[in-house]
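For this depiction, one protein chain was excluded, whereas all remaining protein chains were kept in their positions.
Then we have subunit A:
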Amino acid sequence: MMQSTFRTENLSVFYGKYEAVKNIDMNFPEQSVTALIGPSGCGKSTFLRSLNRMNDNIEGSRITGQIWIDGQDINAPGTDVIELRQKIGMVWQRPNPFYKSIYDNIAFGPKYHGIKDRKKLDEIVESSLRKAALWDEVKDRLKQSALSLSGGQQQRLCIARALSVSPRILLLDEPASALDPVSTAKVEELIVELKKELSVVIVTHNMQQAARISDYSAYFYLGSVMEYDKTDIIFTNPTNPNTQEYISGRFG
């Protein structure tokens, strides 16, 4: 695989003395979807969270190794976390809209990054909602509470919210596991659509989902990457017997 502008080098994450993620070297190719799969507790989410320094807020967490984005180590002293998180958006398993209107949920990020002009904000809200395939469903009720939306809509709202600050990379932590099949399908379509503009890294427990939407897959086990390759290869002809077992459901 070609070296990309977004990659990790020898990355380890510790919680206290426990090493949750061990020496991971990974490239995230541009404009593609990378799926992180593996049994629960294998470090996928921890790894994902370290990519935009969400672990900063967890007491006792410590990182060694590097995460490079555009030739910059994001953990280097002096890195502006605020700026970094503008480049790398994140969406969680459970939809978590703010207790605000649909409009204000989306406008929240841009406002804090200095966009005051109402017209510009309106544009961002519309384009973000369009990208998240939610615009047609909510365009007549932008002032309503975001909590009035269904679970699937809320999750797409959260994706739209993450897109509002025009990130280059989107991190998704099991974004569809709390949704019904119809909403899941919508979110999946959306992810495939999004990769035209940005790189997506997604943690998922759903093997079919990983196979359907990802270009690359990494199999995590006990904090290490056992295998990382094109999704086709991982799912049809994995080199590691462990991967084979996990994917076919005989393990994990």
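Please note the rule applied: a contact is a pair of C-beta atoms (placed from the backbone, for glycine too) under 8 Å apart; a residue touches a chain by one contact, two chains touch by 3 or more; residues count from 1.
The rule is short, and it goes like this: contacts and distances are computed from a predicted model.
Of "Carbohydrate ABC transporter membrane protein 2 (CUT1 family)", "N-methylglutamate dehydrogenase subunit A", "PqqA peptide cyclase" or "Phosphate transport system permease protein", only "Phosphate transport system permease protein" is the UniProt protein name of the chain excluded from the display.
Touch with the chain omitted from the figure is made, among A:Y15, A:W68 or A:F108, by A:F108. Residue A:R161 is the one among A:K44, A:R161 or A:K195 that touches the chain not shown. The hidden chain makes contact, of the residues A:Q86, A:Q153 or A:S217, with A:Q86. Against the chain not displayed here, subunit A makes contact via residues 52, 54, 57, 59, 81-86, 89-92, 94, 96, 98-100, 108-109, 112-113, 145, 147, 158, 161-162, 164-165.
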